[in-house]
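In this view, the complex is presented without one of its protein chains, the others remaining in place.
When the chains are written out, they are named A, B and C in that same order, and each has its own residue count from 1.
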C-alpha cells in the first residue's frame, strides 16, 4: 500500500479518536506507560500513516518506504496504536503491551514488531539515526523521505544539535523533523508558557522552581526554538499540532523543500483529548486508574 | 595581583611574541603537541592574563579569582606559556612539557600545575564546567567572571549546546565564552572559508571531501555561528581574534553585559605568527622539526 | 539477621537525606537532568530552590556543571536513571570527575532489571561495570533504603567522587532498627556459616538471605555478605570467606562481567582461587515485565542462588 490519500479529515479525526482510546486502554491495562506524550502526538502520527507516509504494512522493510522514526521512544502507546490501525498487526496485540513475553515492549525496539524503525527510550538519539537513513537513501538513489518525531526533551539533548548541524551540512533534503512541542517533560513544565500559576505567588525565576506537588516549573526553556533550528541551517514551520490540515500541509511542504532539511514545530497539548490529562505533568508516565479510564473513554467516545 | 591594567598594547604584543616562541620551542622540544591552535589563541590568552583577568599567581585557588577555563585542552602550549609569563611557574618548566615525570602534561590536568582550572583533552566539556563555576559564584555572592575558551571542534560537540542552552536558562551573566574560530580542526578545514582551493578542480560538495594529502575540506560547517549562539540565548560579538584592542574591548563589554551569558567569536588564523604553520592543518598536532623551529624563531624574533 | 515486612524504594532516600544534611550545614547543591521527580531529588529542590539546578534532559551537561560547582567547593549531587548516567555521560564522568577527583556524587536510580515495565532500554545492567572502570570512584549499591540513606550521608561527608545505584520498586527493608552502620569498604556479614558464602548486592541481598534459609533446611551453614561497597571492596571479608568456606556464590542484578562477580573473581584469582558461581545477567538484555516477574524470569532468585551454592560446594577441593 502506498499512502491512503483518500482519507478525509473527518475520517482522520475518527481514527485519531480510536487511537486515543487505544492509548488510554493499553496503558491502563499495563498499569504503566506514557499516555501524555502519546496523546499529544496523535494527530501527527495519524496524518503520517493515513495521508503522508508511503509504506506497506505487509512489507515493513520495503527499502523504498518512507521512514517514521520516533526519537521519543517512551511514546509507544501512540506508536503501537497507530501501527495497529494502519494494519501492521492486530489491534488485540495492544493488550500485550509491557507484559512479560508480550510482543509490545515498554519502549520501542527496532523491528519488534516489524515496522518499528528504531530502538529508543533514551532521548536525543532519533535525529542522528534518521540522518543515517536519509544519507543511505541519497546514496542508493531512493526517493523516500525520513520523518523524525522529537520531543521537548529530545531538543535538550546535545546529540540532537549535533545531528541538526550535520543534517544541514550534508544538505539532507529528504529529512524532516517534527517537534511535538507540548512544553511538559518528566519533572514538569519545560518553561512558563503552559504553566498555570495557580497562586502566582512565586516569581518566575530562571532555572525554575519545584512546586508543592514535586513538579518543576521552567525546567529548561527551549525558546526561541524555531530560531535555533534556523541557525542550525534548517527550514522551519511552526503550526498547531492538533490541526490535521495544518499538519498535512506542513509535511507536504517540507517534502518538496530542497537544499536542506526542514523541521515542523508542532504546538501541542500533552494529554490532549482527556480533560484531566491535558497539560498535566502527572500523566507523563502514569497510567490511568480504572475509574480514570472509564472517564477517559467517555470523553473519547465517537 | 589583580589584573595589570597598565600593560600597553605594545607590551602585549611583545609578550605575545615571547609566548609564541615558547609554543614552538616547547612543542619542538617535546617533539609532539599542538602548536596550531595554541598560536591562534595567543592574543586572546595574553589579553586575558595581562589586561582582563583578576588573579593571583601566588594564590591560584583564590576563591574570588576570575576563571579562565580552556575547553580545547590540547592547547596546552598556549596555556602553560601564558601562565609561565604571568608568573605561575618558572619559564624553564616549559621544557618538561610532555615528558615522563614532567610537571606539564600533554593535555591539561586540573590544578596541575595550580592555576590550570580544568582537566581537558576531550572537546566539548569546558562550557558545562564553566557554567558550574558561574552558578557557584552567584550562589556564594562572589563577583568573579568565568571565561571559557572554545574551539571549532568544541562547538560541534552537542554538550556545548546543552551548556549554552542551560547558561541562558539560568541567566549566567557572569559567564563569557570565547570562540577561537580558526576554521581548522584535526582532519582539515571546518568549512570552505579558509580553504585555499589550489586546483579548484573539485566542486564544493556538502559533507566535504578528502584532499590528496589526506586532509579534509569542509568537515562540518558551523556557520552561521553567531546566529546559533543568539538563538541559544546569548549576547554575541564577532571580532578579529588577533587584534588586542578589539579583544579587550569585547571582553570588557561582555563583563558588563547583564541578563545572560555572552560570547565573543574571534576570527583567528591557526598557526598565526609562523608563516609555514599559518592556516596549515598539518600543524594542528605536529611539532616543528629542528629546522622548522629555527625558521619559526627567526620569524618570531623581537 | 534482622528482617522486617516493610518495603521501600531505595531511590526515595536521596532527596530527604540531602535536605537533612544541608540543614546540618553541608554545602550541598543538586543538579537535575529532568528526572528529579523520579529520583526524589526534587525534595531537595523544594527546600533549597537556590541550590537546585535543573539542566533539562542533558546528562553530559549535568556532569560538567556538577564538576564546576564541585571545583568551587560545593558538594555536588546529581541524579538520573542508571542507564543514562553513567551511560550517556561516561566520558564526562571520567574527565570532569574521575581524573581530577572533583567532589561529585552521582546517585542513579532505576538500576537493574527490576526497573521493569519500560523494558530493555531502561534496565541498567552495565552501570556498575562502567563506574568500576573509573578507578577514583567509590561505588555503592545499597541493599535497602536504610543503607541507602547511610551511604548518601557517607558520600556527602567523604571528599571525592561517588557513584550510588538505587532502585525503582519497593524492595524489602533489611536493616530496620538493626543498629547497622554502613561503612565504606565493609561488607556486612548478615549471617554466618562455614560451608559456603553468598555475596550479594542490592535487592539480591534479600534473595541471598532467603537462599541461606533454604540451604539451612538442608543442613548447609551459609555465610551471607552484603557487598554494598563495590569500591572499595572488603578484601578481608572476601579472603576470609574464601579461606573459611572454600566456595562462593555472587548474586547481582547486573552483568556478571565487570560487576561484583568480576571483582570477586579477579581478587580471588590472584589470592586464593576457590570455586565460584555467579548469579547475574549474562549475554542478553532485560525485557518488559513486573520487577518480581523479571527476577524470576532471569533467575535472580533465592532458589537459583541456593542451587548455585550446592553446585559450587560440590566443586570444592577436598
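We adopt the following convention: a contact is a pair of C-beta atoms (placed from the backbone, for glycine too) under 8 Å apart; a residue touches a chain by one contact, two chains touch by 3 or more.
No experiment lies behind these values; they were computed from the predicted model shown.
Per the touch definition above, the residue from B:216, B:262 or B:292 contacting the chain not shown is B:216. Considering C:11, C:51, C:74 or C:88, the position touching the chain not shown turns out to be C:88 (whole complex). The chain that is not drawn here is touched, among residues C:275, C:289 or C:302, by C:275.
In the complete complex, the residue from C:261, C:288 or C:301 that touches the missing chain is C:261.
Chain C meets the missing chain through residues 83-84, 86-88, 90-91, 94-95, 99, 120-121, 126, 129-130, 132-135, 255-258, 261-266, 268-270, 273-278, 282-285, 317.
Where chain B meets the missing chain, the touching residues are 30, 32-33, 73-74, 98-102, 105-107, 109, 119-124, 153-154, 156-158, 185-188, 190, 205, 207-210, 212, 214-216, 218-220. For chain A, the residues touching the absent chain in the complete assembly are 63, 109-111, 117-122, 124-125, 127-137, 139-140, 158-159, 162-163, 165-166, 169-170.
Criterion: only the chains that are shown with their structure count from here on.
Inter-chain spacing, taken between the CA centroids of chain A and chain B, is 40 Å. Taken residue by residue, chain C touches two or more other chains at 53, 55-56, 58, 60-61, whereas all remaining positions touch fewer.
Annotation for chain B: residues touching 2 or more other chains are 124, 158-159, 162, 165-166, 169-170.
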